[in-house]
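Here's the structure, in structure tokens; my notes come after.
Removed: one protein chain of the complex. Kept in place: all other protein chains.
Labels A and B are assigned to the chains in the order they are written; within every chain, residues are numbered from 1.
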Amino acid sequence: MRPGNSRFVAGLALLAACGTGAPGRPGALAVTDDAGRRVTLAAPAARVVSLAPSLTELLFALGAGPQVVGRTTWCRYPPAAAAVADVGDGLNPNLEAVAARRPDLVLLYHSPLNETAAAQLARLGIAAVLLRQDRHADVARHARLLGVLTGHAAAGDSIGRVLDSVVARPTPPAGVRVAFVVWDAPPTVIGAGSYLDELVTLAGGANVFHDLRPASATVSLETIADRDPGVIAILADSGAVVPPVWARRPEWRAVRAVRAGRFLVLPADLFGRPSPRAPEAVAELRRLLAREATP
Amino acid sequence: MKWVVLGLAAAGALGAAVVLGPAAIPFAELGTSPIVRDLRLPRALLAFLVGGALATAGTGLQGLLRNPLADPFLLGLSGGAGLGAVLAIALGWGGPWGLPVAAFAGAVGAMVLVYRLGLVGGGALDPRTMLLAGVAVGAFAAAVTTAIVSLAEASQLRNAFLWLWGGLSGASWQTLAVLAAYVPVPLAVLAAAARPLDLLALGEEPARYLGADVERVKRRVYLAASLLTAAAVAVSGVIGFVGLLVPHLARLVWGHRHRALLPAAFLGGGTLLTLADTLARTVVAPRELPVGIVTALVGVPVFALLLRRWGAP
Partner (left out) sequence: MILDVRDVTFRYPGAARDALAGVSLALDAGDFVAVLGPNGSGKTTLLRIALGAVRPATGEARVAGRPAHVWGPQELARAVGVVPQREESAFPLRVRDAVLLGRYPHLSPWAPARAADYAAVERALSACDALPLADRWLATLSGGEHQRVRLARALAQEPRLLVLDEPTASLDLRHEMELFERARLLAAPAGLAVLVITHHVNLATRFADRVLLLHDGRAAAQGRPGDVLTRDTVERVFDWPVAIERFDGAPQIVPLRRPQEAR
């Protein structure tokens, strides 16, 4: 059984132990979201619409699956999410479809457009929370926050602790030098601001572009060639071609790792975003990097 | 003399493009470095060729449309290229050359469409109709492109816009060879149209009385300029500003006669884009700026300077 599932079962058990309906705490549940908005619920949310795949995953991980009454078209994990009603897009949400699900809490991806949407939902009397997960610390914080809002505070705390410990693990010595290429024209790589950079570091690798502050940045091809990473990591959906199509272009052959065909393909479902399955992702990445280190 | 200065500027720009870059390569190693040989040198030459092609196309179009605001991308070519690129990504076409080929095909499609729309009764190309058709075709293509992007899974297609903003990251000896083989023909067509373009500036009727085969010239100039632009977009995305501004810069110094203006625009455009690309690669190293932004930031002060010195009458 995969680690994620066992946690899910544990969460369910915790929920069963607490009984259905609102657990203990009397009084309002108050949290501050990523936009700095203070959101208060009188009781744990019974009907939640999640408008971001990462948040849907987190809700199920908390054991709040049964409380989820709406998700986006792109929410594909965990598989149980498929049974939940699809309310459309998350980046530009269809508020009518969302409201039709009669939620008492809506979770939105934090963006300027969604701040407007949150205000509109507030006018409809629906509590809206804006969250954005760029790094694993965000996931830990959100796990606790959502745990409180959905009445699974203990599960949220538990997940938060696991993630904190993963992130706080002493860094093993840097082994394989990695460049994460997100796009080929113009060449775009992952920098220190991204959770992928975190994962690489935790897995014992070194991101050659760790000196770049943003999560991703465009760089010159000659910089990639000059920094000479041992391996090129790419995010791919299932069925992706290795080596990638752009590796056949003549200018990319100037990069040694491309010439030698040293590619690391990371499945998008595990590596596509920061998630509660971070320990799994780190373990998988460590395994792949170890394979690269041995000739 | 003006030409000497321009020649030196061009040589200087090419030299700087080879010597400078985000990868610190000692001067002594320039000759042997694979980065210089495989990346910087072809990129410098490609930047020169693309800049020259765009500036020459812009000069031709400004003469054809009798409009100093004409620019190679005014006639819908960038919209067509963008649509082609997005379709290529969305449908997963064609391997490593899929994007450039699709962008080229999209640009040529827009060219043909604007040509057909621009033909008024009796087979004569009307510049004003062409301008309107170009704007309309461009807007339509852009709308379809946006629709595709908004409906499909975001990430891949958002990256298509990054490509479209323009950049010479795809430069290689192969790309350079293809462009270098392709470019001389449309350039020659424009060069042969130099005198007729001078005449066309007076208006179509006076041009005809002075011996210009007006319809033939319009057709040829439009097709040559569009084909140059389509190739430039296929290779390096939409790099704005070069095709609009360099002809005016050249006119400030060389006057209006196209026999001097076209070669001056070619060299000037090449120099500008090569310089801009070097700056794009080095100013925020290791990061890289989109070259279209740099051409604007470099071009405008140079233009202002020349305007004060030589003045527009």
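The rule is simple: a residue touches a chain if its C-beta (ideal position, glycine included) is under 8 Å from a C-beta of that chain, and two chains touch if they have at least 3 such contacts.
Nothing here was measured: the structure is a model prediction, and the numbers come from that model.
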{"item": "Neighbouring displayed chains - absent chain, whole complex", "value": "B"}
{"item": "Candidate in contact with the missing chain, chosen from B:38, B:71 or B:198", "value": "B:198"}
{"item": "Missing-partner contacts on subunit B, residue numbers", "value": "63, 66-68, 192, 194-195, 198-199, 201-203, 205-206, 208-214, 251, 255-257, 259, 312-313"}
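Quick note on the criterion: only the chains that are shown with their structure count from here on.
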{"item": "Between subunit B and subunit A, distance of the C-alpha-averaged centres to the nearest whole Å", "value": "41"}
{"item": "Subunit A-touching residues of subunit B, taken from the complex the two chains share", "value": "21-25, 34-35, 38-40, 42, 95-99, 150, 153-154, 159, 162-163, 167, 169-175, 281, 285-290"}
{"item": "Interface residues, subunit A side, partner subunit B - complex", "value": "74, 91-92, 182-183, 185-188, 209, 211-212, 217-223, 225-226, 245-251, 253-254"}
